[in-house]
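The complex appears here minus one protein chain, its other protein chains still in place.
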Amino acid sequence: MIATKTDVKTFRGEVTTWLEENYPASLRQPISSYKDFFWGGRNQEDVTDDLKLWFNRCYEKGWVVPHWEKKYGGGGLTLKENTIIAEEMSKIGARAPLQSFGVSMLGPALLKFGSEEQKMKYLNEITSGKIRWVQGYSEPGAGSDLAGLQTKAEDKGDHYLVNGQKIWTSFGDKGDWIFALVRTHPDRPKHHGISFLLIDMATEGVSTRPIKLISGVSVFTETFFDNVKVPKENLVGTEGEGWTIAKYLLTHERQMIGGIGDAHKPTPLTQIAGEKVGLTNGILSDTLLRSKIMNFEMNEALLEMTIERAIDEAKAGNDAGALSSLFKYVATEQNKTRYELKMEMEGFDGLEWESEASKNGALPREFLRTKANTIEGGTSEVMLNIISKRILGLPSR
Amino acid sequence: MIATKTDVKTFRGEVTTWLEENYPASLRQPISSYKDFFWGGRNQEDVTDDLKLWFNRCYEKGWVVPHWEKKYGGGGLTLKENTIIAEEMSKIGARAPLQSFGVSMLGPALLKFGSEEQKMKYLNEITSGKIRWVQGYSEPGAGSDLAGLQTKAEDKGDHYLVNGQKIWTSFGDKGDWIFALVRTHPDRPKHHGISFLLIDMATEGVSTRPIKLISGVSVFTETFFDNVKVPKENLVGTEGEGWTIAKYLLTHERQMIGGIGDAHKPTPLTQIAGEKVGLTNGILSDTLLRSKIMNFEMNEALLEMTIERAIDEAKAGNDAGALSSLFKYVATEQNKTRYELKMEMEGFDGLEWESEASKNGALPREFLRTKANTIEGGTSEVMLNIISKRILGLPSR
Amino acid sequence: MALIINEEQQMLKSSVKEFLKERSPIAQLRHLRDTKDSTGYDKALWTEMANMGWVALNIPVAYGGLDFGYTGLGQVLEETGRTLTASPLVSTVLLSATAINLGGNLLQKEAVLPYIAAGDLIVAFALEEGRHHHPTNISTTATGKKGGYSLNGKKVAVMDGHVADKLIVAANTDDGVELFLVDTNTEGITTERVISMDSRNYANIQFDNVFVSENATLAEYESGAALLERTLDIGRIGLAAEMLGGIQETFDRTVAYLKEREQFGVKIGSFQALQHRAAHLFCEIELCKSIVIKALKAIDDNSDDLPRLASLAKAKLGQTYQLVSNEGIQVFGGIGMTDEEEIGFFIKRARVVQRMLGDSNYHLDKLARMKGI
Partner (left out) sequence: MALIINEEQQMLKSSVKEFLKERSPIAQLRHLRDTKDSTGYDKALWTEMANMGWVALNIPVAYGGLDFGYTGLGQVLEETGRTLTASPLVSTVLLSATAINLGGNLLQKEAVLPYIAAGDLIVAFALEEGRHHHPTNISTTATGKKGGYSLNGKKVAVMDGHVADKLIVAANTDDGVELFLVDTNTEGITTERVISMDSRNYANIQFDNVFVSENATLAEYESGAALLERTLDIGRIGLAAEMLGGIQETFDRTVAYLKEREQFGVKIGSFQALQHRAAHLFCEIELCKSIVIKALKAIDDNSDDLPRLASLAKAKLGQTYQLVSNEGIQVFGGIGMTDEEEIGFFIKRARVVQRMLGDSNYHLDKLARMKGI
């Protein structure tokens, strides 16, 4: 436990030293794909020895999830210590030891709503990299109306019988278990009939189909449930509590997507514009692009300060929770603009889709991917609804 | 009547010649205020002899409203001839002989919905400049919900007893008669209980109060009706037909505000920007302003072409009526932008409110006035509603 | 010059629409993409289009064309924009046939135009060299040599360059820029096919001491630079017509989805925030229609106002295609992000045509310079 400034300094020093000694040299280079991470799980794809080494070193130290309790495979550290580790890792560009929806999504739900048995089993499986989790929320046709979900789980005594279909399950074909929202009580109002269920994807009746995106990439799948038997003890919380749990997690997700805690700052456009477009008499040759870039960079700087301010407000004990919809909305709209401007700067070069020079069309594919930023994890429209209703208190019709 | 190209040419020649001979030299200078027009009416303010002369010459020729029938004081000309006269007047910057809501607003209503007696009396009073009309539609608190109007007209046998209040009556303190929407049938659904009434403002119980605007100018008044007796024959159309008449007229008004038929094109901003802001290396020194100006001027050019296209569509017998909301919306939003940019170009000079150099703050006052463009005659929001419902057919909730 | 199309043009437009809907829906582009077709377009379709005369509308009757004008060609382009038909219409007919017709001599016209009109010859227009459109700054050189010129340089983003029989190459001579008509199989030409994000095909083309005879120059216009600019302006307007088709199709599909898709128990088209955005798009598109028809007619009228109209068209349509394709994806939501749903094809084409022949920034800048600011 650290309490004083001196403690913080000492702890930070220890972290730095440990990282210096233990972060593998081969991993000190930019990440170019999701394959550059250690994901764990039963279907773990080939990873380099150094990725495994890095994961194992962290796991031994309890630093896969430093702030979880030791009995769950964590480090038993405080949030403050956790932040220091994250900050120091970020400084040297270190990858997270484990890339995991279990850590970011399921973990918080279990910690808040799970039984002690569930925590012991599932959290340990997460931190040890044994089980890779995927998320099963969305359904075809549901969109923003998440609570309208149709996948049903019938009570069959000792188990639920699950039938239905999920969509947008990230890496659904590579995961081991899925945490899913299912309808246990079709008779109740829609928000109250939903439960939160953990399902082993190796169970008979579970199948997946990859979804190809406009970027040409397939990281999502559809997941089908055809008479899948799920033991009753796999329910998290109580029956009908699923929506509460989901909402709790969505806030986490929005903060992640909104960029809080995103250590990797993109290169400012002002820094690359000159090279891509050229200068005339000392100013960017394309003055219309210059105008757009400056408006973008202004908002980018202000967004960063707003995150800083929100953290300071939170530290001071002021309620800054209302700002999470703001971050999601502003950060994702900004990111879309960033890529529009990158495309403008890159000109013809940014159109190449399969060439070597373009790294297989890296820019246009990333550009297309950003279009989902304002859809996933709550659309911009939903965010604006939330702000106008919950923060501004504007009336419903 | 003209039918062939040769006829057109001949007629145009006659118009040009007549205008050359009859348009007073003293009126060949820019208009700086509403006082530079002949408005007619019982309370006509002092006008120059030349303004009177110009009106009289036109009246004798039937050119106050050339396309109205002669028996109504018009010229009995075709719409085509009317257009030619308007075009030729515009070419030499000639003022309209009579500035009149009677011509633009009441006239069309009477021609379509009035009885022959009403047309004979009122149209002649308009064309001869005897009676100046004002409009009584809006009410305090009504806003876009025009049909929710409260001013009531009770049936008292031979007359209506009118009680209520109108707002935004232009020059209400200078007009003679008002055409007003009143509620004759409070029991009917709101759109069906409204009637269209002509009221002499000299009647006992009518009073007005000027409204001062943010621009510091007062051209509007509130008009109050306190037990005002209005003869039954002053009803236009039938009882309950008021909303139909009003909608018919609103379309006219929107087209006017939207800029159709507006002969006085504003100076392009590209033409004045250089002088106001200066050039550096051949391009506008303020490159961010340059970007805004070019986007504005692009849309301005395209709006003009769209008006041209709508006229051509109409001539070809295609339905272009749906476009009137578009013109209102785009033209008024554009005009607001125009004045924002003028303010940007003018810098400190554009802030002076009472100085001589600034012509008593002409620019900032005009700028402020433009903010009403997207409110009056149907707000931008109403226009967008109309487009989405009537043109795009999007569903109501 | 009324800003409407006449009956003949309307008839043409209708037949093209019907034909392409049948013969070249988006699925056709998807098929070309997924089968990694070596040409990147449907040759049989092209032949059919040629048989109906649609690739000869701007070619004089004397050279096997219909002399139907650019307003007519614009209708065809607009319809191909709706279906995203991959064809050499822009490269060969809109750009190259125009350049040859304006600047070629009798022999050149005879040697090329009838074959374009018949659908038998693909001619690509090799102009761009850097990342950005910059036609007044050509680095490719044409050095005088006995009986002709030697071409050296590199061209990029040459539409249909990998399947072209001939090229029109912009190169700098001692007397300024000239356009050269060159066979693609001439020695010294190296072509590299590039697949673009819209699943269409472009080429990067290298010229190493490529010898062309004196007769290869399109020399019958007032100057090479003027010929290039006129050709480009016509190309920009034609491209804007194609964009108009894509914009309208994207919008129509988006409005249809607004009416069909339900969320929270109601049609999403009943949400006022989306209604207002759709209504705003409607207005933008009406403005687009006006400039496209105005500019097309100005080509046929040989108007001096062409540079202004071409830049207005390309600037506005570029912005609007970007806006409408972004709004389209957002309205479609997650499903719009999938390759299975066709709306994504439009956002890809939108970004490519935005860059071709100068993007919106380029043209607003050009307009500003015309106005002296």
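Labels A, B and C are assigned to the chains in the order they are written; within every chain, residues are numbered from 1.
FYI, a residue touches a chain if its C-beta (ideal position, glycine included) is under 8 Å from a C-beta of that chain, and two chains touch if they have at least 3 such contacts.
The structure presented is a predicted model; accordingly, all values stated were derived computationally and were not measured.
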Relative to the complete complex, which of the depicted chains are touched by the chain excluded from display? A, B, C
Contacting the left-out chain in the complete assembly, out of A:Ala25, A:Leu79, A:Ala202 or A:Leu392: A:Leu392
Consider the whole complex, including the chain that is not shown, and state which of B:Ala86, B:Leu368 or B:Ile391 touches that chain. B:Leu368
Candidates C:Tyr115, C:Phe251 or C:Phe271 - the one touching the absent chain: C:Phe271
Residue numbers in chain A that touch the chain omitted from display: 268, 270-271, 273-274, 279, 282-284, 290-291, 293-295, 297-299, 301-303, 305-306, 308-309, 312-313, 315-316, 318, 323, 326, 329-330, 381, 383-385, 387-389, 391-397
Residues of chain C in contact with the chain that isn't shown? 271-273, 275-276
Residues of chain B (touch criterion as defined above) contacting the omitted chain: 138, 140, 143-145, 148, 167-168, 211-214, 216, 276-277, 286-289, 336, 340, 343-344, 346-355, 361, 364, 367-368, 371-372, 374-376, 379-381, 384
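Basically, only the chains that are shown with their structure count from here on.
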Tell me which chain's centre, taken as the mean of its C-alpha atoms, is farthest from chain A. B
How many angstrom lie between the centres of chain A and chain C, each centre taken as the mean Cα position? 41
Determine the centre-to-centre distance between chain B and chain C, using the mean Cα coordinates as centres, and give it in whole Å. 44
Where in chain A do residues touch two or more of the other chains? 287-288
Which positions in chain C touch two or more other chains at once? 274, 364-365
